[in-house]
Every structure is written in C-alpha cells, then in structure tokens.
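Removed from the display is one protein chain of the complex; every other protein chain stays in position.
What follows is chain A.
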Amino acid sequence: MAAAQSIILLFLVAVLGKAEPEQENDTLYSEEDPTNKTGPSEIPEVRREQRAGRRAGSLSACPCDLHPGFCDLNCCCDSRCGSKCSVEGSECPFSFCLPGSTRAVSWMCLEKSLIFQNNTPYFTEIVSDSNGCTLLFCVQLNNSKLNYFQKPRVITKENLPALLAQYEGPSFILPEQTEPSPSTFYRVGDPIQISFAASSILSVLKQPTSMFASQLCVDENPAGFLESKSTSCIRIFTNLTRSCTTDPALNAASYYRDFSVLKVPVNLTVFQPLQVKIIPVSMPAPPRMIGSTCYNVVSEVVYKVEFNGIHGIQNVSVQFNLANIYGEPRSILQQRFSLNFWNRSPFINKQRSGNPGYITGAPLVALYNDTQQYVTVLQNQDNGQCSEKRYRIRFRESMRSGCQFNASVKLEETNCVHLQNSMYQAFQGPHYPGRLAITGNADASNPGEWNNIFTQRCTMQGIQPSVHCMIPISLEIQVIWAQVGLLSNPQAQVLGARYHYICKLQSLGTYINMLPLMTTVAFTDVTKWPEPPRSQPRVYWKLPFDFFFPFKMAFSGVGRNSGNQAGTLLVTLTLCGSLILNT
C-alpha cells in the first residue's frame, strides 16, 4: 500500500516537474555526473565531450572563477580561495556565494507529510524549505534528456547562410534594399533629376525643409514630382560677414544656375535625356555685405514647373524674393521654398472650398463687389496692434482673435461718427463680405448660390449724441450650417450668417488711446437627421436590438469564424426546442 502510494507520488513529482521551471533557473551546472550514476548510457554527455574535448571537465567548471591564479570574490567554487570555501564551510570569509559557484542540484520537492514511506531506488533527501517552516521530500532529477541542451549543429561554410536565414532575428545589419526599376517617365512623388552642366553629375532637385523637431533647414530633401508643396525653414548665421557672400543658400544663382532639369528620368533606354534649363523670372542680384547688413539674400524660392503627362517636364521657371538680414553675432533667416506644378493653365487662380458642400477647414467664401473673397477676421501684429493682414475663417472652426486699435483721439461729438466708421471698417476688413457662399463651389455669376449676411450694428436709440458715443468693441460672427443631401454622401451648406456688433458707451470728452477689439466666430450645426436607424436598411427589431448582441456579432462576421453562424443557429434551435419540450 505504502509502496503504491510512493510510486503514485513519484509519478506526480515527474508530472509537476514541468510546472516549476524557475527552480532550475539558477542551476547553471548540474551536480549529477552521469558517468558516476547507475543510469543508462548518457548519450548527451558523451557528445559534449566529443564536441569540445578541451572542455571535457566542464561539469567541474567554476563559472565565476574569472581571474586565473587569483581568488574571485564570493566565488565559492574557486580553488584559489581555499578548500574551506569550496565546500561552503563555516570558515569561509565570503558573505554569500555567487549563483553558480555552489553545486546546484535539480530537485523536485513535495511536502514531507505527504510521503509515508520511500522505497524508490532514486536519490532522495529531506530538506527544509526556504523559510524553514516545512520539511520537503526531494527527489533528484536524473533525466539525461531534460538536463542538457541539445547538441547544436556543426557549422560549415555551406550551411551557415541557411542557418542564419532560419534563426536570424532583427539586428543592426541593414536589410537589402531593392532599387525601384527605372521608369521612362516621372511618376507622382518621384525625385526630379537634375544634371550639372560642368561635370554632368546627376543629382536631384532639392527643396530644403525642416526636420526632426527643429526648424533648421535640411538641404538634401528632394522635391517630389507633381507634389506642389511649400516648405519653410530657418538658417542661423554666426558669422554673417563671411556667410553673406560665401553661403550658396543665400545666393539666388545657386538655385538655378549651373544645372538643368532632366525632362524624363535617366533609365535603361535613355541615358542622355533632354535637359530643361531653369529660367529665372527676373535676374536677382548676388548678396552683398554693406556695413553690418547683408543685402539681396534669398528669402523665398518659387519653382514653377510645367509638365505634360508622361512626356515629362517641359518648362521650369524660378522666382525669388530677396530680403536683407543683419545682426551680429547671430542672425536668423527664414526661407520659403515652393514648387508649383501646372499643366495647361499656368496659374491656379481659384480654389474651391468644397464641391459642392464645404470641406471642414476650408476657408469661408464671400462675395464682395461681384468678386470672390474669403471671409476674414482681425489679426494682430507683433506689438498687439491691429494688422493690415487678416486671418481667414475656416469652415467649422470656432475662432477668437483680437487686437489693439490705435485710436488716439479725444472723443467729441464731431468725430464720434468717424471713429465708429473706422472701427466698423477695422472689423470688416477691406473687403466687406456682402453675401456668403452657400456651398464651397458657389459661382459668383449665379446670385442663387449666395446668402445674405445679416449685419446688426449698434442702435443709437435712446442715446444722447451730445453726451455719449457708441463704440463697437466686439464682433460676433455666427454662421449657421447644415448637412444636406444623401446620408452616405453628406454635403455641408451654409444656411446663413450674422455679423453682430457689441458696443460700449463712451462719454464724450474722454481721451481714447488704445481700444481692444475682439472678433469671435461660431458655427452652429442645425442638421436635421432622418429617423433612426440611419445606416443601411435592416430588419426592424421589436425587442431592443442589444438583446441579440451575440447573434448580431456572430452574423456580422466580427469573429471571422464560419463555425459561429452554425453555432448560432444550433443554439437558437436548442433554446426553442427546449422551451417547446418543457411546455
């Protein structure tokens, strides 16, 4: 009975052994020496010794003995530290033994109280556990297959690439990059090739830009074919006197002279494609240093490229904006680079804000004297005063902007009206929007496509013009819009807008210097949605739709498992069947 029990327990030990891999982790070297034991022939050990004859005694090795001839600290198996330590004697000076420096043995342990009698031939020991509360009955593992790594393959010149291909993980070794096959024409996004006349070196047209969270110019960025893009970046000069005349980035000539654009890219069939000269619209002067100012520095470069489908680039012109910079020892220049591609009409003079409905973020279009304008609001300068420039209102974006209006008058009855008018003028801008485009593609010649803007100025009723003056200080632009058309293809429409001024009473006789003005823009959505369900037509469920959630999920293919649908049917039938049978 007891024997049977212990055999069962040993079987349990063998089964449980796999569930405790941690116990073996620190076992760098196993104590058991297969040659000394009575087990069957230990094949792995024989192989180990054959493979590395030099390390034949690896089982008796000491992994922490790293300094030959010296005693390694806390290395209890180091023979140089004396025999006391090698058996972990009490006279050893070390505070602890490094893992691996004592003979670690693979044990599988059970609580001792579970074992009645031990009659197994295997080596067993009774030890107390780490906190010393319980006694453990331990069996030493003697599994030649589990205790050793499998023998790795022998590497030859032939199987090395195959092994690498099989086991290689990611590393810093660069993967081989396949070069795209050369095309006979430029595709969208292809770098535009250029050729230097003097050396006939091939390169690509550059469009400097900022990179890596820094605004500093990266000169090597190529320009992409048909990607009309504008980039800007800054350059910092610490020695302007020298850089002014020597830095090619400041010299307009370096952006067009000495090289020409290739009409089509170099490929297998065309080695010498036609070259297209870059023509400057006006000949810019080279940079010149006078005093501490550098004149004629390039601040903007605009390339205009005419293309013709697969026939490539026909014509390239370049236009410059020059600026003067100064400042020692550090001067900063912002440069702008634009590439505009055009096919037949040379300039894109008009851009729609949507077709037909407004695109979110597109500028709001208004009509001023029968010409199309954008609706704008106040913009401030660097000193906070109202600027000539104005911000555009973008569709569906709430805005608030303000600036200081420089009035500098003593308020009198005579100049009150004039001040009012000039402030209304400041709010409205130079182009007062009379009518607002209902859709993004409104045609100026069709009055049906434009809505009136309701302007609500401050009323002068009940105010004595001899005592007070009404000054507009704030403008609220309220735009009402809605989605119209098909649910699957909604189009945003502006239904109407209001300019609502808020005024302040100012006593006459006071001196006005600066007046803070403010404009706010609000978009209100009044879309009338159809009755739900709004998406695709489906069976109308009388019960709450959520009640059939799993069935819905299963049928909508979220699980991507065809078995689910069969399962659903089965369960439905079973449920129905059981209900019928029970009644």
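Structural remarks
Quick note on the criterion: a contact is a pair of C-beta atoms (placed from the backbone, for glycine too) under 8 Å apart; a residue touches a chain by one contact, two chains touch by 3 or more; residues count from 1.
Throughout what follows, contacts and distances are computed from a predicted model.
Hidden chain, UniProt protein name from the list "Cytoplasmic tRNA 2-thiolation protein 1", "Proteasome subunit beta", "Transmembrane protein 231" or "MIP18 family-like domain-containing protein": "Transmembrane protein 231". Touching the missing chain, out of A:97, A:135, A:218 or A:323, is residue A:218. One of A:133, A:154 or A:174 touches the chain omitted from the figure, and that residue is A:174.
For chain A, the residues touching the absent chain in the complete assembly are 21-22, 25, 169-172, 174, 177, 191, 204, 209-216, 218-222, 224, 236, 546-547, 549-551, 553-554, 558-561, 564, 567-568, 571, 579, 582-583.
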